[in-house]
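Just one protein chain is left out here, and the rest sit where they should.
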Amino acid sequence: MDLRIDVAEHGDWSVLQIRGEIDIATAPRLREQLISLVNDQRYQLVVDMEAVEFIDSTGLGVLIGALKRVRAHDGDLQVVLTNTRILKVFEITQLDTIFRISPTLDAVVAG
Amino acid sequence: MDLRIDVAEHGDWSVLQIRGEIDIATAPRLREQLISLVNDQRYQLVVDMEAVEFIDSTGLGVLIGALKRVRAHDGDLQVVLTNTRILKVFEITQLDTIFRISPTLDAVVAG
Amino acid sequence: MTSPDAGVETEVELVELDLPAKPEVVAVARLVVGALAAADPMFSEDRAADLRLAVSEACTNAIQAQRSRSNGSTVIEPINLRFELTPGCIAVTVEDHGGGFDPGELTTHPNITDPERLHHEGGLGIPLLQFLTDDLEFKATEEGTVVAMTFLSRADDGFEH
Partner (left out) sequence: MTSPDAGVETEVELVELDLPAKPEVVAVARLVVGALAAADPMFSEDRAADLRLAVSEACTNAIQAQRSRSNGSTVIEPINLRFELTPGCIAVTVEDHGGGFDPGELTTHPNITDPERLHHEGGLGIPLLQFLTDDLEFKATEEGTVVAMTFLSRADDGFEH
């Protein structure tokens, strides 16, 4: 039932490491965190989902909203993810076509 | 909901390594396993509970029954256990006074 | 959910769960359906994950409907979940008193690859339900909606229907 979010800077990128479950109960905290980064003019975001155990459409909606916000500033939001069960949720919803998903943080930072 | 039981021989001792939860659903399997060892004339038993995640009075009852059986043949049943939550169940029921509980299998085998 | 000494219980097993319409309980609903699926050896862990996701979506919609409807009122009615268990099949209903909706009249969002789609954070739940279930029905009640979902255990990972 817990969601933990840690933010770190990697070069130009702000990396959100997320642990736990993203659903209607916890998504508001993720949304606030993402909005506050955009308000701090951080427009290059990486959401590291390697430690995410569950996400549903409420969580996906938060990611879509954040992508819209950073794109408005010519930024980007990329996802680090290898867990096949979570990847499947991106695939069913075809969000794997609008988010760039990488297997490691290094792969994102290296471009 | 799973219970896994592995049996190995360590010198004079038959060691049951138990993984999972011991309750009314799974205790019958543990009881059968213990009875079958006694039927095979294995009267020196160690129940390794390091990987047990839950036990309630149904599980404790099975251990009491097995202790009775091996004692009838001058045998013994000892427990390997360090998990404080499981230890607490032995303490509340005072079963820590009738079972010898050791922190490691080596401590049991060494006597 | 089969026990070696059963035999008498050939009928459907029924589990019912009433939860307050609060975001925090969706995790409880997921846990329950996950445990029920895990108890049926015909359901794989991947298929159990499908059930957790679908139940999460249905409960989220039920809670949102109920909370938005009861705006201002002090009493929020519970949501009711029913699980009917037969080997290889789990039927779940999620009932709310949230006023109902017409599933035929849903806003169609732009295609996912259309940049316009980014303006809509919602609308992913029902498509997910359609994908994850073997049968999906929305039934209007006097007070709200019953979402009836049927899940078959599938050998495959759910991508092939």
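In this document, chain identifiers A, B and C correspond to the written order of the chains, with residue numbering beginning at 1 in each.
The criterion applied here is as follows: a residue touches a chain if its C-beta (ideal position, glycine included) is under 8 Å from a C-beta of that chain, and two chains touch if they have at least 3 such contacts.
What you are looking at is a predicted structure, and each value in this text was computed from that prediction instead of being measured.
In the complete assembly, the contact with the undisplayed chain comes from C:20, out of C:20, C:88 or C:110. Of the candidate positions B:30, B:49 or B:67, contact with the unshown chain belongs to B:67. In the full complex, chain B contacts the hidden chain through residues 1, 21, 23-25, 54, 56-58, 60-62, 64-65, 67-68, 71, 85, 88-89, 91-95, 97-98.
Remark: the residues of chain C touching the chain excluded from display are 1-3, 6, 8-11, 13-20, 22-25, 27-28, 31-32, 35-36, 39, 70, 73-76, 78.
The definition used in the following text is that only the chains that are shown with their structure count from here on.
With every chain reduced to the mean of its CA atoms, the largest distance from chain C is reached by B. Rounded to whole angstrom units, the spacing between the C-alpha centres of chain A and chain B is 46. Centre-to-centre, using mean CA coordinates, chain A is 25 Å away from chain C. Residues of chain A found to touch two or more other chains are absent.
In chain C, no residue touches two or more other chains.
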